[in-house]
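Missing here is one protein chain; the remaining ones are kept as they sit in the complex.
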Amino acid sequence: MSAPLTECMLKLIDEEYTLHDYQSDIPPRWCTGCGDNGILTAVQRLCRDEQLAPEKTVFVSGIGCSSRFPHYMNAYGFHGLHGRALPVAEGVKLRRPDLHVFVTTGDGDCCSIGAAHWIHAVRYNMNMTVLLHDNQIYGLTKMQASPTSPRGLKSNTTPRGTYLDPLNPLTVTLGVANASFVAQAADWIPEALYDIILQAYRHKGFSFVRILQRCPEFLPHHFDPWLRDPAKMRLLVHPQGLQLSAALSKTYRNQEVHDPGNLNRAREIASLTDEIPVGILYRNSQVPCYEDLREGERPNTPGLIKTVLEEEFDKFTIWPEEQDGAPRS
Amino acid sequence: MSAPLTECMLKLIDEEYTLHDYQSDIPPRWCTGCGDNGILTAVQRLCRDEQLAPEKTVFVSGIGCSSRFPHYMNAYGFHGLHGRALPVAEGVKLRRPDLHVFVTTGDGDCCSIGAAHWIHAVRYNMNMTVLLHDNQIYGLTKMQASPTSPRGLKSNTTPRGTYLDPLNPLTVTLGVANASFVAQAADWIPEALYDIILQAYRHKGFSFVRILQRCPEFLPHHFDPWLRDPAKMRLLVHPQGLQLSAALSKTYRNQEVHDPGNLNRAREIASLTDEIPVGILYRNSQVPCYEDLREGERPNTPGLIKTVLEEEFDKFTIWPEEQDGAPRS
Amino acid sequence: MKLRMRTEAFPNPTRERTGCTPGDEAARGLAAAVGKTGGAAPRRKPAVTVDEHIVEIVSDSGEGAQRCGQSFGSIAARTGHGIWTVEIIPAEIQPPARSIAGTSGNRVRLASRRIMNGGDEADLVVAFNEQVLLSRVRADELKADCLILLESKWRTDPDAAIAASYAHVCDELTARGYRLHEIPMERECVKYVPDPRRGKNMFVLGLLCSIYCLDPDIARAQVRFVFRKKDEKVIDANLELLQAGYEWAEVNLDLKFAISSSRPREPQIVVNGNTALALGVVASGMEVCAMYPITPATSASHYLSDIFEKVGCVVHQAEDEIAACAFAIGASYAGKCAVTITSGPGLSLKQEGLGLAVMGEIPLVVIDVQRGGPSTGQPTKAEQGDLLAACFGGHGDAPKIVMAAATIEDCFYSVIAARKIAETFNMVVMVLTDASLATAQQPFPRPHFRDDWLAPPVDQSAAPDGAKPYDWDPRTGLAARFIPGQPNGMHCLTGLAHDRSSRVAYDPEANQEGIRHRSLKLAAFQRTLRTPAVFGGEDGDLLLVGWGSTKGAIEEAVERLRAEGSRVSALHLKFLQPMASGIKEAMQRFDKVMTIENNWCDRVDGDLIDGQNRRYSSLAWLLRARHLIDVDCWGEARGEAIKPGAIVEVVRHRLQ
Partner (left out) sequence: MKLRMRTEAFPNPTRERTGCTPGDEAARGLAAAVGKTGGAAPRRKPAVTVDEHIVEIVSDSGEGAQRCGQSFGSIAARTGHGIWTVEIIPAEIQPPARSIAGTSGNRVRLASRRIMNGGDEADLVVAFNEQVLLSRVRADELKADCLILLESKWRTDPDAAIAASYAHVCDELTARGYRLHEIPMERECVKYVPDPRRGKNMFVLGLLCSIYCLDPDIARAQVRFVFRKKDEKVIDANLELLQAGYEWAEVNLDLKFAISSSRPREPQIVVNGNTALALGVVASGMEVCAMYPITPATSASHYLSDIFEKVGCVVHQAEDEIAACAFAIGASYAGKCAVTITSGPGLSLKQEGLGLAVMGEIPLVVIDVQRGGPSTGQPTKAEQGDLLAACFGGHGDAPKIVMAAATIEDCFYSVIAARKIAETFNMVVMVLTDASLATAQQPFPRPHFRDDWLAPPVDQSAAPDGAKPYDWDPRTGLAARFIPGQPNGMHCLTGLAHDRSSRVAYDPEANQEGIRHRSLKLAAFQRTLRTPAVFGGEDGDLLLVGWGSTKGAIEEAVERLRAEGSRVSALHLKFLQPMASGIKEAMQRFDKVMTIENNWCDRVDGDLIDGQNRRYSSLAWLLRARHLIDVDCWGEARGEAIKPGAIVEVVRHRLQ
């Protein structure tokens, strides 16, 4: 798993990380055709293109098929508890701004059991890239409805179809204070997926990317309507947002020029039900990051700690008779 | 606490509940000037005007000053766990549509530890009235910052001021699928408070009312700017929404005609930062209630249970030799 | 208050039926068929009579070994054998083909008598490729001279590496003494179906029916039942494959085993533990099950979701376990006693909610289908790791009742009992099962429905004048509770310390009064428990004490050991908190006492572990504390059911 030291040395010489450097020696164990595979590829490309040092990169996840992601990256990984990926990632980032933090989570992991953490993570706006693998189903536990499952979907816990309209992760995120980067991608448009993840990574703050992800195992034809008819995908283009290659804009003619600075329009686009918007819905680089707001003015050296402790002790000290009997204020 | 049987009998005769019938014999223990007192009065008036049978009315709460509410009502009360009022209330309502369910919760109770339940309760859209007592502080535990505390507020856990912009309960709620009733009130405009709670109660579905509530104990002058200057309060008026008395509209001249059916505008209004909107931001009577969607076609009589069980047993039965050895399909 | 406890093994009156009877109708029919297909005339084969066999069918997941195994088990059961089937579950959702981690299938133990566990190593294994076969060898799941029926197509696989690996494995296993039979499964199947990979499993079913002389009529009926939702063409194709397999074996295999069987006199049902739990929920009259998906508990909710609506009731999938617990509490508070089903991690999350139910004295049934821990651990594997968390998990003094299901049948009746206890004592009742019961199948007497299983209708009558919601009975701690809708019963339930009127109690006395009465209810309930019976002899050298799913294995081990002449007996506990009286006396009649548990306890072999720091298994810990008897323990945390043979080994060793 960990490349031998000698290799690391070589790195220092020719400075170049290759795709291979980001692949762990555990072969991905997702089903064939699973959208997670494409997301993994995109992220490994990103690491290569941004030349992220594997030892300085941390992938935090919860539990779910998507949360197996960190096992397949050659980087530090934290495959934790169902729903708790975000607070763990916040703890990692707080005192280690030098680390690149990524979070991979599922629609159940993030939007169901993890919903409270999700809302508050958006508000903390810590500098990390969050990939919501939204396959609209519980994959790992074998096909139960998720909050994002479309109404009427038959699953093992809803054999007669789900009862409610799906939760919309985009409108919820856009309703939270300090939202600073909100985007949507689809695993079947790898080029846009890559561009969006790249911009998400480069955005300083909490970058939330909802990725529509196929689960052939349990929902084989789920996204077919959108796959068959590119016109049902609306690509959001803008100089500050996504820019399409000629090829892409030829297939996806349904495009909207959307300024990521426009929150109200972003909310309207996010609310679309029939069409799937792809691109950057909202970006605001002005929102401060929690880790910066909480950074201490001075490093916590032993000397400083001693000084402060003595100051505090002084306030509470009773001195022996020889010394001044009065408390120091 | 429980009125003697004879009194109940009398009730059946002259059918009229008075305010007194909704007051428990425990005197409210909130600080003098606490906004919770006004909310209690409004709710007791509502019960009287709607003639709710105390034994058919349930007040569910979490933990906090505001969550002491059920102790002061003569009705069934459930003063449960911090953050968990909503799922408890859902469980109460599911099989007891005959009960009137109210939830009183605080900004910490609902928006911090209870955030996941809040998001999902909006989506379930069960028929209950939810009062968010938002004093923008943790009262019961003596003054820690809450997610709705304005940035810079000094509290016991943020002695140098809070670090983040406040969470906006209205925009979050309006971002959730199936939101069917979202309103805002302020404890210092009792007339509007009453009208809004009344409409919330009458709406069939999950009625979410955020009430700006004063906490003189810990934030004595917190809302003064808005108290002093009525122009900073924007009243939302509409035939389908709030209608102001002459007196009220004389004091509060800053009014906007807002159609509660307009979601996009509702989100814009909710996003106002300097002005405080008061009124009904959004209403949609078309959203089905979860308890109705889950109602069984047939009552679970012993007879029915026996029939279904035998059917199921048949599928798994091995019959003795005498009988047909083939499994029944 | 009387509770119906069904822990004792069910008496099983039978009529004998032994040997292979090729003379009968069905077989003649098949013989004829064989004739028709012009193969060599069926040789008369002497069937080796055995008392029991353990058969495994393993394949890549998706190749249908599980369905084949389950059908085989059902046919054997219907034929009148005692059976116990165990699922072999792949650790991955969708593992690569021909991989060790991906082995999926079924183990079927069939015997001439009723059996209560999955037994030891396999006598015969059918494998669809050599890799899945290897995984079973590596896991030591096969007898030294195990019979192996292996798909032979790999020998000639275009991919040289595969062919080589296959040949290598075959040679090695033969060398090691396994009795290998290579079988051209797909080659035979293509004669009948276009895609042999999908039909294989029914062909294998045919093989097995021939080998174990199972009634062909029953086999055919079973196949029809399995495919009942498919159209006739599919059914016919599979019947053909069944027949083909049967014929092929008759002609080409020299294997026949006769296991005597006896059809039970009364109807039996064959279900797994989770299905039994779900049926128990329906039979208990509960109306609400609030849950959040988690392996291995979920399949119970799946089946319940399917049938609960038919009786007008609801399975609510909440946003998380905390909400599921709170939701169930709300429903119970409103008079509809509810159940929440989960597994280890969910139990940890529910602890705070359970404390509220204890404090508010709200009846609640909690089912924990235990899995491998700690943390996410081994979600699909069996372990008994949650006993202490169930007893002591919450903060403060939160007395709960904890019981465990010992058999599949017991899963059904435990839920019914739990609901009754919960509503009689207004308490939280935990029912512990585990992954090994969850997926194992075994026949047990078809239950006779009784109205008194059900909850009485919600009381909505007016509360008596001046009655208090917590008017604790000084002798039992019991208090009538008032349910919303009852005139005159209005009060505010609270998780804060409270007095008899449910008012917040600030003074020391009131606080202690509440704590004392909540604790007293446990004692009151304890007085209703019967002393469990000792299995084996009333006294002796060693008493094995167990709880939950290990019962069958422990008692079988005791039978074997006693047959060897050892003075070993077993005691199995259904109630872990509180425990019945008389257990101490039972233990005192033996020189040594040892618990057998499927959870971890420190071995005393290392140089670090001693009496001062050894961590004991959970039940041992409870028995030691309660009875001050030096209860030893032996346990494993291998993620699978404990084998009777393993217990026999351990005991032999301890008794030396």
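We call the chains A, B and C, going by the order they appear; numbering starts again at 1 in every chain.
As a working rule, a contact is a pair of C-beta atoms (placed from the backbone, for glycine too) under 8 Å apart; a residue touches a chain by one contact, two chains touch by 3 or more.
Here the structure is a predicted model, which is why all the values come from computation and not from measurement.
Engineer: List the shown chains that the missing chain touches in the full complex.
Structural biologist: A, B, C
Engineer: Any idea which of C:293, C:578 or C:644 touches the chain not displayed?
Structural biologist: Within the whole complex, the residue contacting the unshown chain is C:578.
Engineer: Could you tell which one of A:87, A:106, A:205 or A:260 touches the chain left off the display?
Structural biologist: From the options A:87, A:106, A:205 or A:260, the contact with the absent chain belongs to A:87.
Engineer: Touching the absent chain in the whole complex: find that residue among A:45, A:71, A:142 or A:238.
Structural biologist: A:71
Engineer: For review purposes, identify every residue of subunit A that touches the missing chain, sorted by number.
Structural biologist: The missing chain touches subunit A at positions 1-6, 8, 24, 26, 53-56, 58-60, 63, 70-71, 73-81, 84, 87-96, 98-99, 116-117, 119-120, 294, 296-300, 302, 304-306, 308-310, 312-313, 316-321, 323, 325-327, 329.
Engineer: Determine and list the subunit B residues touching the chain excluded from the picture.
Structural biologist: Contact residues on subunit B toward the absent chain are 27, 29-32, 34, 63, 65, 81-83, 108, 112-113, 115, 138-142, 144-145, 147, 156-160, 217.
Engineer: Suppose we count only contacts with the excluded chain; which residues of subunit C make the list?
Structural biologist: Within subunit C, the residues that touch the unshown chain are 91, 101, 138-139, 344-345, 347-349, 351-352, 355-356, 358-360, 370, 372-379, 381, 383, 385-386, 388-389, 391-399, 475-476, 494-497, 504, 506-509, 511-512, 515-516, 519-520, 522-524, 526-527, 578-581, 584, 599-600, 602-603, 606-609, 612-616, 621-622, 624-626, 628-630, 636-640.
One rule holds in what follows: only the chains that are shown with their structure count from here on.
Engineer: Take the average of all CA coordinates in subunit A, do the same for subunit C, and state the distance between these two points in whole angstrom.
Structural biologist: 39
Engineer: Can you pull out the residues of subunit A that are in contact with at least two other chains?
Structural biologist: 112-113, 115, 147, in rising order.
Engineer: Please set out, as single numbers or ranges, the residues of subunit C touching at least two other chains.
Structural biologist: 309, 319-320
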